[in-house]
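Once you've had a glance at the structure underneath, I'll fire off some questions.
With one protein chain held back, the other chains of the complex are shown just where they sit.
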Amino acid sequence: MSLAAEAFVSQIAAAEPWPQNATLYQPLREDQILLSDCASSLAVQAYLRMCGLPVRVCCRANAEYMSPSGKVPFIHVGNQVVSELGPIVQFTKAKGHSLSDGLDDVQRAEMKAYMELVNNMLLTAELYIQWCDDTTASEITRQRYSSPYSWPLNHILAYQKQWEVRRKMNAIGWAGKGLEQVYEDVSQCCQALSQRLGTQPFFFNKQPTELDALVFGHLFTILTTRLTTDELSERIKSCSNLLSFCRRIEQTYFEEDKDSQSAGSQYSRGPSLF
Amino acid sequence: GPLICVPELLPCERLFGFVKMAALLELFCWKGSWGLPSVDSDSLVVLAYARFTGAPLKIHKISNPWRSPTGSLPALKTKEEGSFSHPSKIIIHLRKQKYNADYDLSAKEGADTLAFISLLEEKLVPALIYTLWIDSKNYVEVTRRWYAENISFPLNFFLPSRMQHQQLERVRLMRGDGALEAGEEAEKELYRDAQECMNLLSQRLSSNKFFFGDSPSSLDAYVFGHLVPLLKIKLPNSRLQQHLKALDNLSNFCTNILSLYFPSEGQEGVSRPASSSQEGSDFDHEPYKRRKQLLSVLVAVAAMLSYALLSGIVAIEHVQEEGPARGAASIGPAQEEEED
């Protein structure tokens, strides 16, 4: 699409209100989705809930390939398809929904920086543990990732993905890290987040921002997902203010439809922290 | 207190008994040009951090990554723990040796450091690689030209293109977009992120001298290392450069660090103004001419040799031989030495 056309489309998108049939696509919840994708998907859901924008969650085995960027989750709103939290935040902003308008310049800079900290360290650590730790890769990841496919395609796709992630780790200099070093990085990241949060209810005072959604998505998913060891969640549990932060967001934004959950699964989240 | 030493003070350190420790640490990094202490961002980060902390390193500025102990640059060579190449690992090691630029920071400031370094790595680094290595005009006229002239023969024939290939691969993997190619689309996307990142850094810095008050920290080293090449290297396609220059506090921040901590480079830059803008002159084509001559001789020799081999005039015996050991670095009075 040419730049002019893109600008035109985004203007149209801005003019249209948020539709009721907005849909979020992610991999199959029970058998397929991986820790990192689940975390990213939960972050987007939390963000949309914070904005008060309704979205229906739809699980598809081929969600990764449906996404225009190859990454999940993505949302289908009107005739627009937007993937990943960053672009989704921009997209909702164009429609007049924003959580970070109240911040000053320095705060906004810090918010973006901390979001990149989560992407750069937590997300990368999740990917590392999933695909580069041999025990996790063989016992959990490859099996789950390839569960919708039949033999021999399941093996081909799982190893292809593993190969790709390992090359990425090589390129960003994580290939030489050991598992212990990665856990140490996660600790460091959590301590940084814990320091930044301090005793506030949200990262920037009383109002949640996209940073809160992102941190919640990752921490909550790590805390509620069973891996081969508890090492990763233990690292988070050592920061008590982050734990209560996760509980607070769960209560505020995901509690109200606990009762209606039996009627139809509105959001994709398995266990609760309570 | 923090160990912040301005370079002028360095010789004094020997009196305090740091000499012994210094003897153990050697830093290999890309050599400088355009008034920069090094042309490579990662090398610049490490050099700046070393200067901020006053770590007494023996610095080898080289232009052949194969001479580094790890095979890539920068690299820190230590006696006890081998060699490291990743800038964060080098900084961690220096920190362990009590050369810590972040000693004074509060826990929250430490967290901010981590966050802004992540921001830099996720948003700025891909665009920097793009502008130096993937943008065709910049690559051919500046980057490849510099590396081809400075890497020694015969590596200069294939190393620059190999490095370009690696960098392209790196950006593709970092962005998770296997089909990324040089072009308007990719440039627009990467530059938008990078410009936003520069704006955010500029807002965070505001009117301070350094990111956290009056003394430099590791974040300052990272920001300096990644932004100063953009400021100093004259690129034909300079959209990012112009954006940085428009952010006064950020460009002043870079030039300040350059003049405070690398005074000799600054002068060198002044004495050789616009070294990259003498495109038309004959002098500049000299290395190419010499290379052509060398190449023709090489082709002729190779042809003769292969004829001799094929026709059985000469036979080759395979003998395994140890490469000549590199002479142990001796500590001279000079802190740095230029090796070519």
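Read from first to last, the chains carry the letters A and B; within each, the first residue is number 1.
To be clear about the criterion, contacts are C-beta pairs under 8 Å (C-beta built on N, C-alpha and C of every residue); 3 or more make two chains touch, one makes a residue touch a chain.
The criterion applied here is as follows: contacts and distances are computed from a predicted model.
Within the choices "Ribosomal protein S16", "Exosome complex component MTR3", "Sm-like protein LSM2" or "POTRA domain-containing protein", the name that UniProt assigns to the complex's undisplayed chain is "POTRA domain-containing protein".
For the chain that does not appear, the touching partners among the shown chains are A.
Touch with the chain that is not drawn comes from one residue among A:157, A:179 or A:243, which is A:157.
Residue in contact with the omitted chain (choice from A:22, A:53 or A:66): A:66. Although one chain is not drawn, its touching partners on chain A can still be listed: residues 1, 60-62, 64-66, 68, 76, 79, 81, 148-151, 153, 156-157.
Simple rule for what comes next: only the chains that are shown with their structure count from here on.
One finds 34 Å separating the Cα centroids of chain A and chain B. Interface residues of chain A facing chain B in the complex, by the touch rule stated above, are 3, 69-71, 105-106, 108-110, 112-114, 116-117, 119-121, 164, 167-168, 170-173, 176, 188-189, 191-193, 195-196, 198. Remark: chain B residues 86, 88, 107-108, 110-112, 114-116, 118-119, 121-123, 169-170, 173-174, 176-177, 184, 188, 196-197, 199-201, 203-204, 206 touch chain A in the complex.
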